[in-house]
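Excluded from the complex is one protein chain; the other protein chains are retained at their positions.
Moving on to subunit A:
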Amino acid sequence: MSTVEAPLYPIAVLIDELKNDDIQLRLDSIRRLSTIARALGEERTRSELIPFLSENNDDDDEVLLAMAEELGVFIPYVGGVEHAHVLLTPLETLCTVEETCVRDKAVESLCKIGSQMRENDLIEWFTPLVKRLAAGEWFTARVSACGLFHIAYPSAPETLKTELRSIYGQLCQDDMPMVRRSAASNLWKFAGTVESAHLKADIMQMFEDLTQDDQDTVRLLAVEGCAALGKLLEPQDCAARILPVIVTFSQDKSWRVRYMVANQLYELCEAVGPEPIRTDLLPAYVRLLRDNEAEVRIAAAGKVTKFCQILSPELAIQHILPCVKELSLDSSQHVRAALASVVMGMAPVLGKDATIEQLLPIFLSLLKDEFPDVRLNIISKLDQVNQVIGIDLLSQSLLPAIVELAEDRHWRVRLAIIEYIPLLANQLGVGFFDDKLGGLCMQWLQDKVYSIRDAAANNLKRLAEEFGPDWAMQHIIPQVLEIANDSHYLHRMTLLRAISLLGPVLGSEITRSKLLPVVVNASKDRVPNIKFNVAKVLQSLISVVDQSVVEKTIRPCLVELSEDPDVDVRYFAVQGLQSIDQVTMSS
């Protein structure tokens, strides 16, 4: 066909593969579109590559997605912003495809390009594109159009602005719910660019239409934008226009809408100012905390601390605290769990007296909850608890809960509590820890579940880091080393794991005198699994101990293992020996 000079060969292949039958090759080519563009030069990129891509619109969605992404950063390759408009054509086609993620990416890229384009070019090229998409035959085009108005609007002349607002208004009343959803979720972006007079008239009208939509999913997205929209308005306008809508929404028939309100209410409070909060939003929030749908209460309970922070302590104690009490006894465990994860944050807001008097009983009842997630959520916020009520009071009620969780029959619960042990140790201090929790830490080393034993070994390492080698020598090492005589080989394996973790923390001297003998002893175990794990541990300890110890103790042991009848043992022993040699050579 044609001859290509040898140095051009790779780039020629790259171009040819834009149309390869193998999707992976096409994808690779598209991802290197910028390389192709540079090889063709700006002129030919504009006149050939871009038109070529515009027609390449019935490819697989994965390829189209990659193309939409690449084109978003393509301005330098077509010759800078004055030529940026040529990129609009291929992206416009991508805005109409059926796959949502491709459309979203194309819209994102169009926004990126549009925000760099010159004002005249926007009017000449970008705005007509938005209008074409908004009038698209298929809903896909109209869905995409909604996300582009905020780029086109600011630079448009007055008449065009009026037209754009009216088009957006039509999109808010489109026949297809998909288009109305897109209009609802993009409204606040568009609103941010509209002049305040029109914002109050046109945009608020659209907002009100959307809030009265028949489709729950549309109203849902209208709520989501409420807070952002509210922040664009003056506080008094926000209170007059948005607040009533929110209050209505908080009593919507659909629990999903109320759920959304419960999630958004806090942000809206920032927009309206203190007085409406007290008169309108607080009652609405209290209603949501007492909603009969558990999902709504979960969302509301999760925001209880944030909400209290913007209220005065009196209001919080008077209105919110009674609800919190009810929620702590809620019939749904998920509500209680959501509450447990945030409730301690209320303490600083309420002050010490109210906390001890009112919050502590709630906190204690949650700590005794029958559902482990609730207790775990409380324990994970332990540092906050400690600051408020002090360690003595805490430890009395805390310990039974911890012991119970430590023996929970769900291993994931045990795992979660193990992960909090270093935090607990830090809060409770050495003395308290030794008495009560030391035993538990050893018990986990012999758990039935591997993940727990592994986590327990890790836990020992973190404790040793926390309390130092001396403490570890006294409180961990003797008990751990006893496991060497355990009859269960899996427990002996855990010991080896613990040693490999503890060695680096405890340092060379303790490792040599205490840990190494145990490991060497284990090399004579009858179970091959133990033996090759010994080889692995020895390998990991090479860097911990002195060269002389390596030569005197580790090497002979490995040599012996390298003659073991078991192939795996020999393999790991040889690996160990090799790494000794490497260390020796490099030193």
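Observations on the model:
Definition applied: contacts are C-beta pairs under 8 Å (C-beta built on N, C-alpha and C of every residue); 3 or more make two chains touch, one makes a residue touch a chain; residues count from 1.
As a convention for this text, contacts and distances are computed from a predicted model.
Comparing "Cryptochrome circadian regulator 3a", "COQ3 protein", "DNA replication complex GINS protein PSF2" or "Serine/threonine-protein phosphatase 2A 55 kDa regulatory subunit B" against the UniProt entry of the hidden chain yields the protein name "Serine/threonine-protein phosphatase 2A 55 kDa regulatory subunit B". If you put the hidden chain back, the residue from A:Ser254, A:Gln333 or A:Asn426 that touches it is A:Ser254.
One chain of the complex is left out; on subunit A, the residues touching it are 1-2, 4-5, 7-19, 21, 24-25, 28-29, 32, 35, 38-45, 48-49, 52, 55, 58, 96-100, 138-140, 176-178, 181, 214-217, 252-256, 292-295.
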